[in-house]
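Notes for the one structure printed next.
All protein chains of the complex are present and in place, except for one that has been dropped.
In this document, chain identifiers A and B correspond to the written order of the chains, with residue numbering beginning at 1 in each.
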Amino acid sequence: MAEAPILEVKNLRVEFPTRRGTLVAVDDISFSIAPGEVLGVVGESGAGKSMTGAAVIGLIEPPGRIAGGSISLAGRRIDDLPYEEMRKVRGREIGAIFQDPLTSLNPLYTIGRQITETILTHLPVSPAEAQQRAIGLLREVGIPAAEKRIDHYPHQFSGGMRQRVVIALALAANPKLIIADEPTTALDVSIQAQIIALIKKLCCEHGAAVMLVTHDMGVIAETADRVAVMYAGRIAEIGPVRDVIKAARHPYTDGLMASIPKVGRTDARLAQIDGAMPRLNAIPRGCAFNPRCTKAFDRCRAERPEPMRVGNSDVACWLYDAGQGGTR
Amino acid sequence: MLDSDVFHSFRRNPVVVVSAVVTAVFVLAALLAPWITPYHPYDLASLDLNDAFTPPAWTEDGSRRFLLGTDDQGRDVLSTIVFGARVSLLVGFCAVLFAMTVGITLGLVSGYVGGAVESVIMRVADVQLTFPGILIALLIDGLARTALPRDLHSEIALYVVIFAIGIANWPQFARTVRGSTLVEKSKEYVQAARVIGLHPGLIMLRHVLPNVMGPVLVIATLSLGFAILAEATLSFLGVGVPPTRPSLGTLIRVGNDFLFSGEWWMTIFPGAALIVLVLAVNLLGDWLRDALNPKLR
Partner (left out) sequence: MSTPGAPYIEVRGLARHFDVSKPLLNRVIEGQPRLILKAVDGIDFAIRKGETLSLVGESGCGKSTVARLIVGLYKPTRGQILFEGTDMGSLATRAEERALRKRFQMIFQDPYASLNPRWRVADIVAEPIRAHRLSSDPTEIRRRVDELLRQVGLSPADGEKFPHEFSGGQRQRISIARALSSNPEFLVCDEPTSALDVSVQAQILNLMKDLQRELGLTYLFISHNLAVVFHISDRVGVMYLGRLVELADARALFENPQHPYTRMLLDAIPDLDMTGRARTPVAGEVPNPLDPPKGCAFNPRCPFANDRCRTERPELRPVANGGVAACHAVEEGRLAAAPRLAPA
């Protein structure tokens, strides 16, 4: 952790102005990712996890906008870059893997052309070298007979193979950071395991930092080094994956983990968190989780908790404030 | 239907607001024609041939009694335009309504039932779409003329025109409705209704129909423009509505005879009215298409 972080997000705030008022999709979140580290960002739909990824990569759909805070990539601020500059950063320094491999690839071009184009745009190499590199990448992501498959079109690949191509494309320019937004959600269970293993291996080898956005705790457990749990646009808890998964501190994380059915656990009922995540236009005062929290007290309803250091994690919960006699 | 997003996009768009106002003015004027026009142009008793060929009020020989001048019979051009728009709009609305009914029914059935029924209906629609709509309308009008006795024909000529234009228009509705029906049919709420055991007719009527009406509304508005133009074309060619109840097209044709003898106002003003009306309706339709299309929003 002594290394300088590759990605540093400080007090990020993303807003969506609407006719009925401004919605805050991401509300004052901070985190960083070290080289070679996989940070899992997990949360339920509407928690703001994909929006955080989009903010980092500079692809928030207007009228949404970054309303505060900063995003730095290897020490350089990227949230205020002009569009053209940001376009160069994307692909060169940040690679992206999205949920649906079919829409991330252009159906009209061969995969080889798409990969070499990315390489040629961002790296100072000759077309022949780019071709060689593309074949190397395809081999690396486990595409059999890469030198032949390079001339195939996306529709000639199966779902799992296509996601491998997308990963090769994301790695094409040797980026420092990879944003993977639900990379396994559209895939079958047996393929999911393959893709997870692949992402982990490659990022380790390439020394790239990874921000893995997903709703699936299983994927996080398998892949991430640290994990940030998001709720209603805020980070509830962030810490080493073992701590968060095996000994969750925040009542939301705790409830979330308990509500996941597990093979081998034969309780008749699952633990459930009652209610639903608030809509963005109705986020409660104080801690956003307080109406659903079984441990909430007066302060939770009035005052928003800042992240507090608990063990190796940072937890935004008043239970851990020294003044409240928590388990500090 | 008119949820707030659509209304919002309406208010933000001045061209659309103007189009809506223009259309509304035409429709209102047409509805209230007998009460708002300065003269009743087809009341023979009030006509005075001495007023014939009066130019518009602002020209040298104009009379303040006739704002847009008079025609060869001494009829007030403004009044004939309002009465003409009444006929044009009536034919337009009825023709679209007719095309809509036929198109929606056939589209729903072919989309929902599928198989041979769908093939037959859609091939007929395809074949018909290879002919220009106006040609179909001309054909039907011609058939009616030869098949029906002369006096009967002039009596029902209006309905023949409505039928002709309506028939020329149904394939568009059928194709759109069929497409939307295929999409809706595959959705789980329709499957849920099937599991419940609802009769297919009821499923089409209660579940599918309300959910395919959005695109239908767009096409209906765009078709209204086409129908009004088609009627004007037919009337201009002299095969449309009977001269006893002239539409805008009839007025243009009649005025056309006098265009080169200097009485330009007799054809220019009805022509301008037709252009403004059709333009307004089409702009409205274009906007509606964009507003209801979630992809463009």
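For the reader, a short list of remarks on this structure follows.
Here, a residue touches a chain if its C-beta (ideal position, glycine included) is under 8 Å from a C-beta of that chain, and two chains touch if they have at least 3 such contacts.
Because the structure is predicted, anything quoted here is derived from the model rather than measured.
When the missing chain is restored to the complex, the residue among B:156, B:198, B:259 or B:279 that touches it is B:198.
Remark: the omitted chain is touched by one listed residue; of A:7, A:94 or A:161 this is A:161. Remark: the omitted chain is touched by one listed residue; of A:72, A:110, A:132 or A:194 this is A:194. Listed by residue number, the positions of chain B touching the unshown chain are 187-189, 191-198, 207, 210-211.
Seen across the whole complex, the unshown chain contacts chain A at 44-45, 158-161, 188-194, 196-197, 215-219, 221-222, 241-242, 245-246, 255-257, 259-266, 268-274, 276-277.
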